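Only one protein chain is missing from this complex, and each of the others stays in its spot.
And then chain A:
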């Protein structure tokens, strides 16, 4: 009896000590990686060059507007100073010479037919059946066969700003490629992560014009990435107008309003991204243009009224390096307090 009474006490104390050390170790394990996981700052390298990767993921005549979107953006990007050698254009390219095209070798993005997008100096890098998810991912990661020529490679470095524009049909967390494959959001996030690890960009701007475009960015978590989608989850993106002469819609709303913004600029002007965001009108777009700025380090000169991400940002700030120690201390203190109380209660 005496022995029994004496034995529980030391065992309870040692038990307490063991539990406490285990908790301490556990807390250290989960908190220790977070301060050291700070990524290398992208501000150490200079901005040298700009690249653009423009992808049209649809084929067939009734997807005329997607090719018109991509070609309009190609023309805009060239006009604003990015040369052909730094643009990767991926198109199915079956519109201009399609048998159904009443204006052969011409592609328009407006029913007034003022601008022929296919006329002058269009250099398509991947056309037709070469536009596959595999080639797209190879372009972004840089893992080409050694025989692939330089004009088909994304030769960016740590000082590059890259614009990635994709248009086509999409859905919840995927984007349809050429009616036979899908690009999923985790594939895109994985590729962006690998690009960042190899320092293939300084800043990346992703613009996607498809239905439910915002879901494609849900898994991105590399720094220096800014993402703009034309619609949120559950919303569709609509075309702007139908050209009764050609017989199909010729441009999408999101791209149309983006182009109207850029048409006012030229090579020497200096607009900021928040003015681009401000120019999107949800009523005209018939969808909510969504942008993801939490991974972007430079300030956009905007008061953060996108309240849906306020709480997330607050949480991120709280878990930032300077504040994690206090949280650990608080957590530890509470834990020890609860432990002592519970052991005292259970005696």
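Keep this in mind: a residue touches a chain if its C-beta (ideal position, glycine included) is under 8 Å from a C-beta of that chain, and two chains touch if they have at least 3 such contacts; residues count from 1.
Simple rule for what comes next: contacts and distances are computed from a predicted model.
Enquirer: Have a look at "NADH dehydrogenase [ubiquinone] 1 beta subcomplex subunit 4", "Cysteine desulfurase", "Globin domain-containing protein" or "GPI transamidase component PIG-S" and point out the UniProt protein name belonging to the hidden chain.
Expert: Spelling it out: the chain absent from the display is recorded in UniProt as "GPI transamidase component PIG-S".
Enquirer: For the full complex, which residue in A:113, A:144 or A:169 touches the chain that was left out?
Expert: A:144
Enquirer: Which listed residue, A:117, A:133, A:192 or A:276, touches the chain dropped from view?
Expert: Going through A:117, A:133, A:192 or A:276 one by one, A:133 is the residue touching the chain not shown.
Enquirer: Would you write out the residues of chain A that touch the absent chain, in ascending order?
Expert: Per the touch rule, chain A residues meeting the hidden chain are 44-46, 48-49, 78, 81, 83-86, 121, 133-134, 137-138, 141-146, 148-151, 153, 155, 157-159, 187, 190, 194, 197-198, 267-268.
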